[in-house]
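We show some of the complex, not the whole, and keep each chain where it was.
Letters A and B mark the chains as written, and numbering starts fresh at 1 in each.
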């Protein structure tokens, strides 16, 4: 059983952007991703997930540092100004 | 003044929202209700359309579309100059008011049915057609000289977005199957329609309540705008409907279409195409003021206007 030190990138953004973000991270080389439905509040106001306010999605990508960095740069450039977006990274140990 | 009990459900929703009740319609149920309403209204239109000569509709349809484009173009400078709104916000609001609201239309139809007033079945076709051009105009207004638009994405969003798709899909199915073929579906799509509309209005009330709070921020201009615009647009529709020779019911529905503001298709399209616009302003006006105004005061008023012009104008 070998384990592997990887980076976990968590992206929280507007549900509306799902397709575009997924296209982006796939093109940049992500091998996989996991999405959960979320709601929340931030500098762009409350996103309750009720229809007219829209909801959030929470995307997890496990990858190497370079991949995460590429995704971060690209999403900041495209979506950070106009859309709700929060990204953070942390080191994790991949187990399988 | 004519009154339709179904709007009481909207009031209940607003009340529940304002007092902070834990009542909420689950998101998936809301989705299901909208799918139902859109399909059902499409089917109804399709069944009625089957009785008409399609070619005869082309000219009035083009006129109604062209005149409808006046609305977003006219309100845009008002919003920019009088309202001092930024270009993207003005353009986004223009798109909302140029487009139409399916639920407002449904309440108007419900009123006509309750008052036993006939209308041209093909009005539903105009509902579908009018959803679209205002959105395109809104994007052009916002982007004129500024940056590039992802037109491909936008056109896809608008034409293949679920509202238009279900409306036109229902229309086609109704048209192909005809009244006879649809009969076994009548009880679901026709007889239950108004009850489902009631539940939908309950949810709309809940959402509108959450918008009402935010309105203070935007001030008197927006509130005035959100009430005056539908009245003027309805006047335009009333005159046009009468000139096109529509019945009283048809005239009232055209006025309602012009007067109504979109709060489903437009917000989604604008968020993609004009992301700089603050969605809270446009949805707040369309859903927090114009929608309730229309269902409580506007629709009865437009009904009166339609009867008036037909009485006076002959």
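The rule is simple: contacts are C-beta pairs under 8 Å (C-beta built on N, C-alpha and C of every residue); 3 or more make two chains touch, one makes a residue touch a chain.
None of the values given here were measured: they were computed from a predicted structure.
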Per chain type, how many copies make up the whole complex in this structure file?
A x3, B x3
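Heads up, the rule we're going with is that only the chains that are shown with their structure count from here on.
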Can you give the whole-Å distance between the Cα centres of chain A and chain B?
35
For the complex, which residues does chain B have touching chain A?
24, 27, 30-31, 206-207, 210-211, 263, 267-268, 271-272, 275-276, 279-280, 283, 287
Can you list the residues on chain A that touch chain B in the complex?
14, 16, 45, 49-55, 82-83
